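Written out below as structure tokens is the structure these notes cover.
Of the protein chains in this complex, all but one are displayed in their positions.
Right after this comes subunit A.
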Amino acid sequence: MFRRESSIPLRGSAASLCNNLSVLPLPARNLTHFGVVRGASAQLLSAAPEGVPLAQRQLFAKQGAGVSPAFITQVHWCTLPFRVLVVLTSFKGIQMYEADGSVMVYWHALNSGEASPAPAMFARGIAASGQFICVGTWSGRVLVFDIPVKGPNIVLCEELTGHQAPITDIATEPTQAQDCVADMVTADDSGLLCIWRSGPEFKLLTSIPGFGVPCPSVRLWQGIVAAGYGNGKVHLYEASTGSLQVQISAHARAISALDLAPEVGKLLSAAEDTFVHLWKLSRNTESGGIEVEHCHGECVPDTQVCGARFCDPAGSSFAVTGYDLAEILRFRSV
């Protein structure tokens, strides 16, 4: 069902982080942008459909205060209504660049606020929601940045509280027409999920309690929250009520990434067990309940997968990164 395509070579190997691949398809320009974190640097590259790398750029974590080296936790393209920004989160702060990575337009240094015995400060979890970019932090707070149509006048406008443990991932979905529809989910190291409605002020709608296992990756699609956990399970929840609808024993090791193809409701799960699985989400026409079907499984031999993304919204192709692997593996459906 899926065939391996030619890999895209990377300048350096991928670090063992969760959600360690960002993909920005640009069909109008017949290009795809990829972003992978290596450690103290992240690599941005663009490739042609056949996988030939065209341009590449390295971004470095800004050193900030203190002498300890800055390491990057995540790199992610944020698509806003009028612009695209690349966001880098690290152990020092948050960096935002223009889409090609050429110019840094904003730097936010993390501070420890009140003296806490927190082991390490870091930012992690990046998502765009309308004109806002939301970024998670080690304290559980989610920072909301207001992004202007152009230029560097980015403002931290809100700090969302709801989590006590370090944020792992944030997922958003373009708002539906009605009010009261959840369009953002945040996840943390305790497994707690918070479901929000975006707006000039973000509103917490529901919380789904954790069970002591981290939730490294989360996705949102048409009122369905898909969450991947450190025990290899994927849970599907009803966003409006927070009730658990489906529990999949999907992987034998911790899940490292989830992604969704919104046009067809396909879910991609990747884990440190070397496997990548594809699932089809749907709603039962009678009951409206969430259903899932396994579509495909792929083994990436001897590789702890650390990033996985669909390369197009219809889910006909996906890309994968692995710890210590200096290439992006690509798969296309046949």
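Rule of thumb we're sticking to: a contact is a pair of C-beta atoms (placed from the backbone, for glycine too) under 8 Å apart; a residue touches a chain by one contact, two chains touch by 3 or more; residues count from 1.
The rule we apply is simple: contacts and distances are computed from a predicted model.
**Q** Leaving aside the chains you can see, what is the UniProt protein name of the one that's missing? Options: "NEDD8-activating enzyme E1 regulatory subunit", "Protein FAF1", "Protein OSCP1 isoform X2" or "Cytochrome c oxidase assembly protein COX20, mitochondrial".
**A** The UniProt record for the chain left out of view names it "Protein OSCP1 isoform X2".
**Q** Any idea which of A:25, A:53, A:130 or A:297 touches the chain not displayed?
**A** From the options A:25, A:53, A:130 or A:297, the contact with the absent chain belongs to A:297.
**Q** Identify the residue among A:2, A:34 or A:91 that touches the chain left out of the display.
**A** A:91
**Q** Which one, A:38, A:309 or A:330, makes contact with the chain that was left out?
**A** A:38
**Q** Kindly state which of the options A:254, A:268, A:308 or A:328 is in contact with the chain not pictured.
**A** Touches the omitted chain: A:254.
**Q** Pick out the residues on subunit A that sit against the missing chain.
**A** So the residues of subunit A touching the missing chain come out as 11-13, 15-17, 38-41, 60, 63, 67-69, 71, 91, 119-120, 165-166, 168, 188-190, 212-214, 216, 230-233, 238, 241, 243-254, 273-275, 277, 289, 291-292, 294, 297, 299, 301-304, 323-324, 326.
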